[in-house]
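The other protein chains are all here in position, but one chain of the complex has been omitted.
Going in written order, the chains are labelled A, B and C, and every chain counts its residues from 1.
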Amino acid sequence: MNILPSHWYNIVPDLPKPLPPPRDPEDDYIFSRIELLPKLFPSELLDQEFTAERYIQIPGEVLDAYRRIGRPTPLVRAVNLERLLNTPARIYFKREDLSPTGSHKINTALAQAYYAKKEGVQMLTTETSAGQWGSALACACAMFDIRCLVFMTRSSYIRKPYRRILMKLYGADVVPSPSDRTEIGRRLLMENQEHPGSLGIAISEAVETCMKDGSAKYAVGSVMNFVLLHQTVIGLETMRQLEEIGEIPDVMIGCVGGGSNFSGFIFPFIGNRLKDGDFKNTEFIAVESKASPKMTEGSYIYEHGDTAGYLPMLKMYTVGRSYVPPPIHAAGLRYHAAAPILSLLIKEGLVKAVAYTQEEVLEAARVFARVEGIVPAPETAHAVKQAIVEAEHCRRRNLKKTIILCFSGHGLLDLSVFEEYGTY
Amino acid sequence: MNILPSHWYNIVPDLPKPLPPPRDPEDDYIFSRIELLPKLFPSELLDQEFTAERYIQIPGEVLDAYRRIGRPTPLVRAVNLERLLNTPARIYFKREDLSPTGSHKINTALAQAYYAKKEGVQMLTTETSAGQWGSALACACAMFDIRCLVFMTRSSYIRKPYRRILMKLYGADVVPSPSDRTEIGRRLLMENQEHPGSLGIAISEAVETCMKDGSAKYAVGSVMNFVLLHQTVIGLETMRQLEEIGEIPDVMIGCVGGGSNFSGFIFPFIGNRLKDGDFKNTEFIAVESKASPKMTEGSYIYEHGDTAGYLPMLKMYTVGRSYVPPPIHAAGLRYHAAAPILSLLIKEGLVKAVAYTQEEVLEAARVFARVEGIVPAPETAHAVKQAIVEAEHCRRRNLKKTIILCFSGHGLLDLSVFEEYGTY
Amino acid sequence: MAMVSLSGAFRKRVLMVYLTAGDPYVDSWVIETLSEHGVDIFEFGIPTARPKYDGLTIKASYRRAIESGVTLEKSFQFIEGFRLRHKVVLTYFEYARSIGLERLMSYALNAGAEGVLLPDLLIDYSEDADVYVRLCKQYGFEPIFFITSSFPYKLISEVARLNPAFIYMGLMASTGTLLPITISRNISIIKSLINNTPLLTGFAISEPKQVLECIRAGADGVVIGSAIIRLISGGGEKQHIKEELRNYISSIKEALEAPV
Partner (left out) sequence: MAMVSLSGAFRKRVLMVYLTAGDPYVDSWVIETLSEHGVDIFEFGIPTARPKYDGLTIKASYRRAIESGVTLEKSFQFIEGFRLRHKVVLTYFEYARSIGLERLMSYALNAGAEGVLLPDLLIDYSEDADVYVRLCKQYGFEPIFFITSSFPYKLISEVARLNPAFIYMGLMASTGTLLPITISRNISIIKSLINNTPLLTGFAISEPKQVLECIRAGADGVVIGSAIIRLISGGGEKQHIKEELRNYISSIKEALEAPV
């Protein structure tokens, strides 16, 4: 069986309810974020954002790139973890950490770089803080030979040299934000030469760049439908891999920042349930950080997709885009909202959400690393924690459940977190 | 076809000449390093060191562990690199970087931890500087649930926090060397509390630990026959993978620190040439650093395997164990000698050796990362450099060679090197 | 003046034009010109301060209406003032609920409209869809449903089975805002789900070639709003605007009636 799929899966036509469309703020009569979209995104991506099609062919070049970065990724059984927990449950993890930049982010970065290149875009620009997304995009741009400009919050630029170097090595132009490349950056630098920056500022700089430079487009690492779409390669592979070994998942678990890895992982399964009634007994569990508890404590309302408010409003579970989470290190989970499609599924009761603290998840990561040898990213550690909780539950009730977890990334470039938390 | 082999391949019975045995220094009438060996190494490993057997069964538990850390590893074609170089050559690379600690070192670490555990050894101890070996061992010890004590040179302990944290996360006891755990350590600390340490001192500490604590054994990351033996899993897989795609290698390339990844990669092929006359036209190229040019400029003499002189003397190409290489960052290639078996093959003209400077190889790594997306370890970058040289040669002569390179590890935890050398 | 039912309008391809009830630019001569030159259905928007799915052009039109003092009652008076082939009322369910859905329906009926379109009904208030359908029956309206390309296939088929006068498919994310969406693909997918239910397509349609694309993909007609509002609010002589409107509508009708 060919594990790598030929099409991405768009769950939108199979949702239990219509996906609320993006909206502009009602009280802004001058500036339309929706009108801005074509300036920011390559056409084919916007088309995917609003397509009515269920299966979208993965272009040959993207398939090749997927193969070259190691797709299909293995689905591995965590035998040692099972043994340690003395659980009758079987735990599998889908190894998205095996990509060159260490996470699932490359799955959409490659697609975005490909479409941009195809449309003659000269440069992709984005913002990054911790750097997982920035480095995935830098890598993808290098592979499709397109320029890449990353605005990295100055604080991370200084504190996370490895990610910065990685991006530069891929040939990306990495600038600390606020920077002198944009008007907003120059203005903020005038006030404070050492301005630490913020994701909001970095996004503003990236967006300003696209507005001024018609040959530049903006790349986005999560939340948007097309990002989730590209990530379905994870779930489609997983489904075939489970078929091959004759397993039916009882529980599927993933961590949620914007929701792209988890969504890409579960949508094919939820989709099959919604269309054909398969996987009726499968539980889908989204795990977030207590530091940004949008799914467990947020509201399901229209909110800007970005902290800066340059992107349209989307109907999502959110803690509010101006919410400032306490400094946690699973930077990828600090995002204030959960992707619209995922939010809808939570609202409709198809996905359950749970939240953990940083301490709890780092301890779970430590346990996992010791027995399975692989260090989870702090983000991924949230999913690992939930898998352990489930497996322990199975032990107490003697349940032989099949637990599948999306192992979204490794923590090799985040190791300092473990030391800061004294987790060993 | 089953890519993961069931047996390791011992090339010794197929060598063109007898492998010179280890020796004690002739003028030492009191202390025998050979007598020390059983105190240092688990029995089965010593047995492998001197076995007359050609194929050695890989224990089931080790096979399982191999599978769990991602074996077989993929053999990938570097299409983009070929395109960039505009070469008619086909370039493949064997992805040993995909292991949890990022290099091939785990292949022997798992075997050593397994045999130690099996014999009731309570703890494995070793030295490390850059940390590739230390973290592979820490990971293996965690997986086989055996204690691990790593003496890390104090300078690296301070300058390479990520590797240190990684080892600790795996549950290893990591101490800066010189340490207060040993007599020699305490003595040196008395002289200088901030003693930066050296590999020699760290080895001495590890060896002293084994001599005092009968339940502790020493683990070694390269050079010894059994280490090379375990690494043949690389070449055996590669051979099957090449068969599957119908390729016959014209050039096989690997970098050489102690020689374990390169040897493990090529021995099955050279062995077939020696026993059956296959691969007659394959060139085997060992790449070293100009900073420690044992193969290209060293002598083929008896020399201690370790800088401290605790291990027996082996007949090897060496620049002398007291040679202090200029500070280069491919720490894994600073080793003063090439493994005895590999040295013999070089002496007999079956393997060709070349050397490059750090600048040259980092530039090659940069090129590779940009087109293929994967950042080579600084060590691996040496092999990449040679592959590029070969491919360029093929372009000039219009040769359709098949070039296979052993991609021994990724550079994600060595990224600072690129910045220090300004390589981007 | 309605000789046939709303759905009856779909015996040929249909042009529906959106205008905001009470926008000062929507002079009676504008409506007359449009009607004369072949607009089949007039869709009148009730001004609201929360135009969820509207782009800048229609938002501005709403604001003009409100600022010129148009109230709910006045906008229905406005609608009532024109005798036209077909009139439908558009407003957001959010607003309709706040004023009372029955009240809205009776206003619409009194104003001579044949239907009420609530674009956010199925999206944000799907639990109230039954009430809407029931009230339509009560007031003698054929229901009309608004959908987008992001609607579930199942729901689209379901609403088609409710025999609406037509289904209005929003092609873009908001009115008047052109995005690079392959509308032909989306239309033909939707069309395949609704059998013979009439399908009107709109949002950011301004050019004949877009109309052609819609028709060729299976739409039964198009809706034009922002393009007309831009035309009438762009300044210039009445005569000139009249001329422009005529030419414009003709070009659209031509595309609409082109053989496919």
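Observations, loosely collected:
One rule holds in what follows: a residue touches a chain if its C-beta (ideal position, glycine included) is under 8 Å from a C-beta of that chain, and two chains touch if they have at least 3 such contacts.
All values reported here derive from a predicted model rather than from experimental measurement.
Judged over the whole assembly, touch between the missing chain and the shown ones holds for B. When the omitted chain is restored, the residue from B:Asp24, B:Glu283 or B:Glu360 that touches it is B:Asp24. Listed by residue number, the positions of subunit B touching the unshown chain are 12-24, 26, 29-30, 32, 34-35, 37-38, 43-44, 46-47, 50-54, 312.
One rule holds in what follows: only the chains that are shown with their structure count from here on.
Central chain by Cα centroid: A, whose mean Cα position is closest to the mean of all protein Cα atoms. Each chain gets a centre from the mean of its Cα atoms; the one farthest from the centre of subunit C is B. Spacing of subunit B relative to subunit C, judged by their CA centroids, is 72 angstrom. If you average the CA atoms of subunit A and of subunit C, the two centres end up 38 Å from each other.
Centroid to centroid, with C-alpha atoms defining each point, subunit A and subunit B lie 36 Å apart. In subunit B, there is no position where the chain touches two or more neighbouring chains simultaneously. Taken residue by residue, subunit C touches two or more other chains at no position, since every residue touches fewer.
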